[in-house]
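Notes to accompany the following structure.
Yeah, one chain of the complex is gone here, protein chain that is, but the others are all in their spots.
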Amino acid sequence: MTSATGIGARVLRTEDKRFLTGTGRYVDDLPLARATYAYFLRSPHAHAKIKSIDIAAAEKHPGVVNIFTGKDLVDAKVGGLICGWVVKDKHGDPHKAPPHPVMAVDTVRYVGDTVAMIVANSHDEARDAAEAIKVDYEVLPANVDLARAFDKGVPQVHAEAPGNLIYDWEIGVKADVEAAFAKAAHVTKMDIVNNRLIPNAMEPRAAAAEYDKGTGNYTLWSTSQNPHVLRLILSAFVLGIPEHKLRVIAPDVGGGFGSKIFCYADETMVCWAASRVGRPIKWTAERSESFLTDCHGRDHVTHAELALDKEGKFLALKVETIANMGAYLSTFATAVPTYLYATLLAGQYTTPLIYANVKAAVTNTAPVDAYRGAGRPEATFVVETIVSKAAAELKMDPAELRRKNFIPTTAFPYQTPVALQYDSGNYPPIIDEAMKIADYPGFEARRAEAKARGKLRGIGFSSYIEACGLAPSQVVGSLGAGVGQWESAQIKFNPTGNVQVMTGAHSHGQGHETTFAQLIHDKLGVPMDQIEIVHGDTATTPFGMGTYGSRSLAVGGSAIMKATDKIIAKGKKIAAHLMEADVADVVFENGTFKVAGTDKNVPLAQAVFAAYVPHNYPHAELEPGMDENAFYDPANFVYPSGTQICEVEIDPDTGIVEVIAHTAVDDFGNIINPMIVEGQVHGGIVQGVGQALFEGAVYDKATGQLVSGSFMDYTMPRADNFPSFKLGYKVTPCPHNPLGVKGCGEAGAIAAPAAVMNAVHNALAPIGVKHVEMPATPLNVWQSIQGAQRAAAE
Amino acid sequence: MTISVAMTVNGKAVSGKVEARTLLVQFLRENLGMTGTHVGCDTSQCGACVVHVDGQSIKSCTMLAVQAEGAKVMTIEGLAPSAEKLHPMQEAFRDNHALQCGFCTPGMVMSAIDMVKRHNYELDEATVRRELEGNLCRCTGYHNIVKAILAAAPAMKSAGV
Amino acid sequence: MYDFAYHRPKSVADAIALLKGKEEARPMSGGMTLIPTLKQRLARPSDVVDLGDVKELAGIKLEGANVVIGGMTKHAEVATSADVKSHIPALAELAGHIGDPQVRNRGTMGGSVANNDPAADYPAAVVALNATVTTNTGKHAADGFFKGLFETALGEGEIVTSISFPKAEKAAYMKFPNPASRYAMVGVFVAKTASGVRVAVTGAGPCVFRVKAMEEALAKNFSSAAIKDIKVSATDLNSDIHGSAEYRAHLVGVMARRAVDAANK
Partner (left out) sequence: MEIKGEYRIAASREKVFAALNDQAVLQACIPGCESLEMLSPTEMTAKVRLRIGPVSAAFSGKVTLSDIDPPNGYKITGEGQGGVAGFAKGGAVVALTADGDDTILKYDVDAQVGGKIAQVGARLIAGTAKKLADQFFGKFAERVGAPPPVAAA
C-alpha cells in the first residue's frame, strides 16, 4: 500500500512536537520528589594504588546523605561489571577477563576511574563534600602508548592480563595468504592509525533511581540504548536484584552512537545506592565527566598489505591490528575489533584470501567499546584506503580498480573468505551513480581551477559494505555473544480501535515512533494518529535487545511485521465469522477484511471491537482480545553497501582541509521513510568526516591525562565545516527479512573517513606527501607537507 | 548568598530565591521546572542552553540567574503561539527533519530565530552555517538544520514574528 | 561553582569601593571567561562585582579621529556599530568573529582586554591600532599595557572604562582559529594609522606582540610581497596539541600577508 503516510513516504516525525516545544523528557528532566543528588569522585591519575580513602571530613559536610566507596561494594558482595562477549584467541582459549569493579578498590586504572560516590541534598553540596575526601594515591607509571602496549617493561594494567594482552586472535589461513603474496605482481603496504574518538552524544549520560521499600522494587531511569539488556546485566551479573524487581526506563535519550549501549559504573551505583539512601537519587554527567568516562571508540594501530596480480585483481589481504580496550573490558569491547571488524575486510571485493590478526591491549585509558559503526568503520578504512593507495601506485583510476574487483552482481549470495555470507548487493550501479552525482569527469578541470587559486584539490572514493542488523542469534552465539540478537514486538489494539505497539528497540533520535508507525499504518490501515509506539521501559515493553548496529528496522521492524501477520490472521478468523464466510476466502486489503468477489467486508476496527466485545464471536476457536506478540530472529545480517565520494581543497599555506562536496549513494534495501534515512546518512557522514578531519582523543603519553578533555580541545564538527551533502539511492531489497530493508544508521560514519582521507591524499600527492594520519588537522597536514618538502630537498 | 530574583519568563512574571552562584539555566530548570532548556557542556560551547534575554540569544549556562533580574527571558517553551500552532522556526525544523534526538534542538531553535532576526530575514547557506558556530548537534550533520533555517526566514517574515 | 557575594553597582566608583580591600573579589563584565572558570571551580572569589549596570561604561562614540568604545560594550555592538564599521571596519570585523553569536551578545571589550587571554582577539587590535586604554585611574598606551600571559598594566582596583582607537588608514585582522575552541591560534592585526604601520600578533605567544621587522618593511612598502621573506622565530611561541611553535611561527607569516592583502582591498 502506498499512501502519503505509508511505506516509502516522507512522513514528518510524530516525536518532533515534544522536542520542538521543550516538552521532551530526558532523564535529567525528571521531577523526583525528595531527590538526592550523586556526585562521583574520580581518579585524577591514570594509574595509582589507593593507599587510603578518608571520608570522615566529607561526611560532616552540610547536606551529605551518604558516601560510598569501593569497599562498601566489596562488603555488599556486589559483582563487577561484565564484558558480555567471549572471544577465543588463536589457541582456542577465552580472552583474559580482568575484574572490573564498579568502583575502584585498591587501584585506579584510568583518569576518571570511579573512586567514591557522594550523595547529598543538592548537586553542589555533593560536589563540595567530594573536595573534602582525602585519597592517598601512590602514583604508578602508566601504559598509555597503544603501539608499545605489549613491549617489555611497559607498566602492567592488570595482573590477570600478562603483557597487557587480552587476546591474540586471528581469522583466515596465514600460510595461504603468504603464498598468494609470494606470487603477487604488486604489493601495497600501509601503516595506519585509526584515531580514538569520544562519542559526545549531546545529552550527557544520566541516571536516576528510586527504591520502593514496600514492594522491594527498584526503578532505574537511564540514558540507555537498551534498557532490557541493562536490566539483565545489572540483575544477573552485578547487583543481583531479581530481574522482576528492577524496572529500567530509558525515556527520551539525547543521542547514543553506541556510547549508551553499555552498563556503566555510575548508573549501577545510582541503582544500588537507591535502597541504601532511601530516597531517589539523581545523577547527570558533566561534559567533563563524559569525556573521561564515556566509552571511547576506534583506536587501532594497523599494518596492512594488499597483493594484486598484474591486471590489478586482488589476490590477498593481510592485516595486523592492535586494538585498544582501555583500562577495563566494557560490555561488548572484545567483539568490536574481531567479529565486527575482521569479518568485514573483504569489503565489496572478491579478494579470495584474507588473513587478519588482532591483538587486544589493555591500557591506562578510558574503556573503548562500540561507537557508531563499531569495527566496520575501522575495516572499511583499512580496505578503502589500501585500495586507493594501490590504485595510485599502479596509476590506475581508483574507481576502475574498485570496479575490476567488485563482487559480481550475479555472485550473490556471496561467501567471503572471512566468515560472512553477503545476501545481496549490486555494486557497479552505485559507484556509477555516485560518480555521476559528484561529476567525476569534471574533477580534473576543478583541480586545475583550484590550483590557479593556490589550492590543492583532491577527490576520494570509499565503497563500503557493512554487516548490520545484529542479528542471527545462532551465529553471534557461536562467536561468543552472551545474549541473543532477536527483537520483539507486541501489537496491542484497544477496544476503540487505536493501537499501541511495544518494541524492544529504543529510539534516541532515529525516529522509530514515526517509522514503526508507518509500518503499522501501511500494513493494517490504521491512521497514523491512532498508533502509538511504546519503547524504552522494561515494564511496558516485551524483552528486547535495544538499538545499535543499525538493527532497529531490519530486526525490530521485522518483528513488528511478524506481529501484524498474527493480527491479520486472527482478524481474518473474526471477520470470517462475522461475514459468515470461509476463512480461506477472506482477504485483508486497505484495512478491511473482504470476501473475494462479494461486497462483504469488515473493517479491522470492527474485528477489533468484536474481539473485545465478543457477543458474536467464534469462541470455540479463538480467544477474545487483539494483542499479539512476535519475536524475530533473522536468518542473516543485512548488508547495506554504498559509495561515497569526497572532494576536498587544501590550503597548503595553512594545512586547512575544506570539504567542498560529499556524495553518498547507498543501497539500504527498501526505504520506509526517506526523510529519516537521509537524516541518518547526513549525521553519519559528519561523524565520519569528523573522525577524518577533526576529532581525536589525545592522552598525554607520559601521564595518561586526557588533554583533549573538553570542547575547547576536542574538535566537534560544526555547521561551517561542511557543505550540504548530495545523496542518492539504489535499492536491492534484503532477501531474507519481510520488509526487504537493510540498515542505515551507521553507513555514513563507516564510509566517510576513507573517502575523506583518500581525497586528502589525492590532493597532496602532487606535492609528494605520502601519508597523513587521521585526524587530518591543519597542523597534521602542514607537518606532512613540511616533511615532504624536506624529503624532496634531501 | 541567597538573593531574590524576579524576571519575566515567556511573558509571565516569575520570582524566586537563588544562591548567587545559581545559573540562569538552573533557575529555569530547577526553580521553574522548565526543562526544555538543556545543558550539554560545561565550557559554554554546545549551545543546548540558548535562550533569549531581552531579545538577544545568550547561553543560559554562562549567565547567573541574578544577572537576569528584571529581564525578559524567552525559552523554547514560550515560542509556540498556541498548543496547536508552532512558531515558524519550529515548523521549519519539523518540515525539514532538522532534529533527531532533540537534545540540542531547543538551543538550536532559539539561536536560529535570533539569527534570522539579526539578518533581517535574509540569509544564505554560508551565513547560516557560520552563525551556528555556537551550537553543536551530533545527530543531523547540520544539513537539515541549515535547510530549516533558510526555509524559516521568509516564513517568519511573512508571519511577522 | 562555589558561592560568593554578588554585587551590582551602578557606578565605577561604587564598583571600585566594592572591590577595594578584598583580595578575592573579582569584577565581572560579560562573564564569558569568569563564569566558565567558576563552573569548573577553578577560582573561588569571595565577591563578584557585576559591572552590568554601570551605565558610564557602555557605548561607542566618536572623539575627533578616534573611536572610543566603553569597557562594557558587547562584541556584538562593536561588530554592528555604524561608527566602528565606517571608521575602523577591521575592528568591527574582528569583533564579529569573537566566540560565537551568543558570546558576542554578552562578552565585552573591557573584559577581554583586562583578562588578556593569550588567544584573545582584541589585544591585537589595541596594539596594532596603537589605542589608548582608559581606566578609572588614568590612561595606558597600548605598548606596555599587555605585559604577559593574562597580565596587564592594570593595578588593583583599576577597571578599563574605555578604549580609544585611532582611525586607521588601512587595517585588517586575519585569524587562524583553533579548530576546537575557535580562539585565535594565530591572529594578526595589521594597521596603518597616523602613528605608522603596526603588526600585532595574538594567539601565537604568551601575550600579544609586535613584529617590528614586518612593520619596518611595510612602512616602506605596504604590500604582502614586502614581508614574504620575514620569518618569525618559533622560540617562545605557544605549543599545544593543535599547533607547534614552529607551526604558529609559520602561520604568523601567512596571516600577516593575508591581513596586508585584505587591508589593501
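The chains carry the letters A, B and C, assigned in the order they are written, with residues numbered from 1 in each.
One rule holds for everything that comes next: a residue touches a chain if its C-beta (ideal position, glycine included) is under 8 Å from a C-beta of that chain, and two chains touch if they have at least 3 such contacts.
On a predicted model such as this, the values are computed, not experimentally measured, just so you know.
A.B. asks: What are the shown chains that the left-out chain touches?
C.D. replies: Within the full complex, the chain not displayed touches A, C.
A.B. asks: Touching the absent chain in the whole complex: find that residue among A:T5, A:N195, A:T331 or A:S708.
C.D. replies: A:S708
A.B. asks: Per the definition of touch given earlier, which of C:L34, C:V49, C:A76 or C:V232 contacts the omitted chain?
C.D. replies: The one listed residue touching the chain not shown is C:L34.
A.B. asks: Have a look at C:G30, C:G70 or C:P118 and name the one touching the chain we're not showing.
C.D. replies: C:P118
A.B. asks: May I ask you to list the residues on chain A that touch the chain which is not drawn?
C.D. replies: The list for chain A reads 44-45, 111, 131, 288, 291-292, 700, 702-703, 705-710, 712-713.
A.B. asks: I need the residue numbers on chain C that touch the omitted chain, in ascending order.
C.D. replies: 24, 26, 33-34, 37, 40-45, 115-119, 148-150, 178, 181, 183, 206, 235-236, 238-242
By our rule, only the chains that are shown with their structure count from here on.
A.B. asks: Look at the interfaces A-B and B-C and say which one is made up of more C-beta pairs in contact.
C.D. replies: A-B
A.B. asks: Any idea how many Å lie between the Cα centroids of chain B and chain C?
C.D. replies: Their C-alpha centroids are separated by 28 Å.
A.B. asks: Can you list the chain C residues in contact with two or more other chains?
C.D. replies: Where chain C meets two or more other chains at a single residue, that happens at 1-3, 40, 181.
A.B. asks: Mind pulling the residue numbers of chain B that touch at least two other chains?
C.D. replies: Chain B, residues with two or more chain partners: 19, 21, 42-43, 45, 133, 135.
A.B. asks: Where on chain A does chain B make contact in their complex?
C.D. replies: 12-13, 15-26, 28-29, 31, 124, 200-204, 252-255, 257, 284, 286-288, 508-511, 675-676, 678-679, 681-687, 710-712, 716-720, 722, 724-725, 748
A.B. asks: Please name which positions on chain A make contact with chain C in the complex.
C.D. replies: Chain A residues touching chain C: 124, 127-128, 131, 288, 653-655, 694, 698, 707-708, 711-716, 777-779, 782-783.
A.B. asks: Which stretch or stretches of chain C touch chain A in the complex?
C.D. replies: 1-3, 40-41, 176, 179-181, 183, 240-244, 247, 250-251, 254
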